[in-house]
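I have a structure I would like to understand better, so I am pasting it below and will then ask my questions one at a time.
Here the complex is missing one protein chain, while the rest keep their positions.
Think of it as A and B in the order they're written, each chain with its own count starting at 1.
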Amino acid sequence: MSEAAVRAGWEVVIGLEIHAQLATKSKIFSGSATAYGAAPNTQASLVDLGYPGTLPVLNREAVRMAVKFGLATGATIAPRSIFARKNYFYPDLPKGYQISQYERPVVEDGSIEILLDDGAKKTIGITRAHLEEDAGKSLHEGLANSSGIDLNRAGTPLLEIVSEPDLRSAKEAIAYLKKVHTLVRYLEICDGNMQEGSFRCDANVSVRRLGKTEFGTRCEIKNVNSFRFVEKAINYEVERQIDVLEGGGSIVQETRLYDSAKDETRSMRSKEEANDYRYFPDPDLLPLAIDAALIDAVRSTLPELPDEKAARFMLHYGLSAYDAGVLTASRELADYYETAVREVGGGGASAKLAANWVMGDFAAFLNRDGLEVGSARVPAAALAGLLRRIQDETISGKIAKEVFELMWADAASADAVIEAKGLKQITDSGAIESAIEAVMAANPKQLAEYRSGKDKLFGFFVGQTMKATQGKANPAQLNELLKKKLAGP
Amino acid sequence: MSLTRRDVEGIAHLARLEITEGELPVYVDSLSKILSFVEQLNAAQTASVEPMAHPLEGEVQRLRADEVSERDAHLKYQANAPLVSAALYVVPKVIE
Partner (left out) sequence: MSIHLRSVAELAAGLQSREFSAVELARHFLARIDKENGALNAFVTVTPERALADAARADAVRAAGKAGPLTGIPLAHKDIFCTDGIKTSCGSKMLDNFVAPYDATVVARLGAAGTVMLGKTNMDEFAMGSSNETSYYGPVRNPWDRSKVPGGSSGGSAAAVAARLAPVATGTDTGGSIRQPAALVGISGLKPTYGRVSRYGMIAFASSLDQAGILAPSAEDCALLFAAMAGFDERDSTSVDAPVPDYVAALGAPLKGLRIGVLKEFFSEGLDSATGALVEAGIAQLRALGAEIAAVSCPNLPLSVPTYYVVAPAECSSNLSRFDGVRFGHRCERPRDLMDLYKRSRGEGFGAEVKRRIMTGTYVLSAGYYDAYYLKAQKVRSLITADFRRAFAEVDLLAGPTSPTPAFAIGAKVDDPITMYLNDIYTIGANLAGLPAMSVPCGFVGGLPVGLQLIGPHFGEARLLTAAHAYQRETDFHRRVPAAYA
């Protein structure tokens, strides 16, 4: 569903809550490992299990990562922040409370800029980001009428990032989500793996009549685990809410789950009584103090941020905002691109050529094989080698695509493939002329028609000659020579 | 502060405590007495006073190095568990 289809007279208001699992080695309050995929309950210490008498001790790296995020979003870092207990009963919450932050979070009042489809920029406010511990998991397979609780995940550090309700469409929401996703990966504070649950999103969605200033009643859509599903879930929910309101009903504030199979949201089955979390400062933890020294130390570790890098790409490589955005979506891709450009040498033309190839064939092959940039079968230097051969006209752009595919399959260099398959471009005018003559001789009818005015047949002769030379004829030369020869003696 | 049966039932539910019909009036009575007793606090002038979350004034949270210091000991820890299956803690079905 596109922007235009939002029904007339209605405005959509969306706020996103993102839970990013911080990429620390150990948990936020205990020394257990955080590695994904361990056998059940093998990474759950006495502290994680909430054993009587155990106490939390705060992981320094989790704090540094939160500060990093705050600095990267221009936020205020609280000099003192407080951990609070959020009390509720659930089997995956061993202590019967989650240690989180409530009244005084570590990060407040940040913002992130997103690029909209039409190229416009929009600033989205980040109300707060705070540290908290993750809960465990409930598993249901193979257990009749029961659930099995795995507490490996309990105690993993989370950064909960809350946006202002500044988003006005599912598309904006996705742009924001992707931008935050890119940012946390740039900062190396989160691996952003949505399938594994290290980057989770809840969407708060409400609608209101255009022109109204108060917010409508909102519903929270929980735990949607892909960008695509977030977009679909929001769109479904917007439609649902408008239907209800136009039908004279009212929206019940509730939590809903997205069913990707049916593409719909539904109310959570256990009818949620408004949970009274009874927040109070956790007496087992002292106030978290963050001083200028710590902030400066973290600031010095900030990488070039996505927006800065994209701006630099536009300036330096003469790329469009769109291209720059695509190439800087991850640090790995941006680094790959820059290495390729550097290796090719030359000026702006190389930069544009490299951009097209990285965004095009390279990305397509990564996607096809489900690989990350780091595992690409054509390293940046090798791609540069291929691009040089295009530039020096050893091969045509079209042939280059064939070469690239073979380079990928065999992890070979461009030159090796060109040599092995004899794909060198034909630039000998004599050879091209011979080929043209052969084609003209084989197609007297078309020749006659062309000479009597049917200009469109030029393409036919191009195609036939290319075929005759296994695509290796230099296109520019072919064009020139063909024009001359077709024109007649 | 006088609590009603409904109040106490609500609190018991929040605290996940089963209170029998017979016990209920006893708790209504004693909880009401306790809350009335603590209402003496209202007399204190606290308008410009900071709440005290812990007695260690001026102390701040110590930070721990990010190192894995725990190893798998689930067999030992699960010796106390009432019901375990395939190393998972078993509970009645959690409905999402």
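Everything that follows uses one rule, which is that contacts are C-beta pairs under 8 Å (C-beta built on N, C-alpha and C of every residue); 3 or more make two chains touch, one makes a residue touch a chain.
Only a predicted model underlies this, so the values are computations on that prediction, with no experimental measurement involved.
Checked against the full complex, the candidates A:A20, A:A33 or A:L49 give a single residue touching the omitted chain, namely A:L49.
Panel shows chain B; residues 8, 11-12, 14-19, 23, 26-27, 30-31, 33-35, 37-44, 46, 49-56, 59, 61-62, 64, 73, 76-77, 79-83, 89, 91-95 of it touch the chain omitted from the view. Residues 46, 49-58, 85, 87, 89, 91, 94-97, 149, 276, 278-280, 283-286 of chain A touch the missing chain (whole complex, contact as defined above).
Going forward, only the chains that are shown with their structure count from here on.
Separating the CA-averaged centres of chain A and chain B is a span of 41 Å.
Chain contact summary for the complex, chain B toward chain A: residues 14, 16, 53-54, 56, 59-70, 72-74, 77-78, 85-96. Residues 24-26, 30-33, 39-46, 49, 51, 57-63, 80, 82-83, 89-92, 138-140, 143, 145-151, 257, 268-270, 276, 278, 281, 283, 285-289 of chain A are the ones touching chain B in the complex.
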